[in-house]
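The structure that follows is given in the form of structure tokens.
The complex appears here minus one protein chain, its other protein chains still in place.
Our next item is chain A:
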Amino acid sequence: MFLAFKELKFSKLKYAMVGFILTAILFLLFFVNGLASGLATADSSSLKNLPADYVVMNSEAEGNILKSEVGENAQEELGDSVAKDQFTPLTITMSTVKGKDAVADVVYFALETDHPSLPPVIEGKPIEEITGEEVVVDESIKRQGYALHDTLHDENLGADFTIAGFLENHTYSHMSVVYTNLNDFNKRSFSNPDKNQALLYYGKETDVAKMDVLTLEETVESMPGYSETQGSLLMMVTFLFIISAFVSTVFFYVITIQKRNQFGVLKAIGASTAFIAKSLVLQVVFLTISGLVLSLLGVSGMTKLLPDEMPFEISWQMIGFTGIVFLALNVSGSLVSVHQVAKTDALEAIGRAD
């Protein structure tokens, strides 16, 4: 199909600009999307990855797990419908730790370490095996200079812990989550063994008096501020997506309509509409894919420049989906104009009423 590429080469500047705009649009789209899902992860990944099917919280807490209080009664009631080894109390404590040279905000998640399917570690000891002062911490704490076997010195609680392992994707409100053994945690003076923040269990949904039973998804969504933040980010991303898809479709529509004369000539020398469309689709696909590749290169360059604390996350599904939608829309944008041009036939190329 030399026609398509000859034209690209001939109108270099024009197509370079189209490519640039397409790249910029896609870059913005990927970037905002990456930030939105990065923020969501930093905010809530620890809740999303809780080892449970359901989370039991105090109804008064209205889904805010930090405010929730769950006592003995609820544990006993849940024990009636869920096997003992399928549930665990969860105690959540926010605090600040000091290390050799850095301070870090952390959230302790204390639970029974014989609970099934605890989050897997990426380094060090699994949570199931930690005892005493040992804790497993989200790897984000490494950014504060902590390493395996370092000591977390917590002045608020007046306690020291040792990092026995690292997890990934366990942050709460941008803070690193520290998994500890609930039994050992309860032995400490600051802990009140009768009060937990929540109960985690595997099994079917049940009712517990005065308690809300939430799925993990509901737990995440009821985090204070989460729905609001994600809602507005999602709206931004959606609008950005719609606008940019529209702009790029119209762009290709207009560029193609401009070639009306040329198509008349091609038809006059015998080219079918399919022949013209093929050459056009080739151009659009080439430009769109170039835009995709360049914008992804740009995004991956950008993430290297971003500070580590800036959460950024982009999935292949998102990239694939965007790529397919833009390809489909751009191609149809230009095919719509081909369709219109198809109606103007070779007659117009012949000077009629001179």
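Criterion: a residue touches a chain if its C-beta (ideal position, glycine included) is under 8 Å from a C-beta of that chain, and two chains touch if they have at least 3 such contacts; residues count from 1.
Simple rule for what comes next: contacts and distances are computed from a predicted model.
Trainee: What protein name does the UniProt record of the undisplayed chain give, "3-isopropylmalate dehydratase small subunit", "NADPH-dependent 2,4-dienoyl-CoA reductase/sulfur reductase-like enzyme", "Pyruvate dehydrogenase E1 component subunit beta" or "Putative hemin import ATP-binding protein HrtA"?
Mentor: Of the names offered in "3-isopropylmalate dehydratase small subunit", "NADPH-dependent 2,4-dienoyl-CoA reductase/sulfur reductase-like enzyme", "Pyruvate dehydrogenase E1 component subunit beta" or "Putative hemin import ATP-binding protein HrtA", the one UniProt assigns to the missing chain is "Putative hemin import ATP-binding protein HrtA".
Trainee: Tell me which of A:E7, A:D53 or A:E168 is the one touching the absent chain.
Mentor: A:E7
Trainee: Decide which residue listed in A:Q262, A:S290 or A:S332 touches the omitted chain of the complex.
Mentor: Looking across A:Q262, A:S290 or A:S332, the contact with the absent chain belongs to A:Q262.
Trainee: Please output the residues of chain A touching the missing chain, sorted low to high.
Mentor: Considering the whole complex, chain A reaches the absent chain at 2-3, 6-7, 9-11, 262, 264-266, 268-272, 275, 345-347, 349-354.
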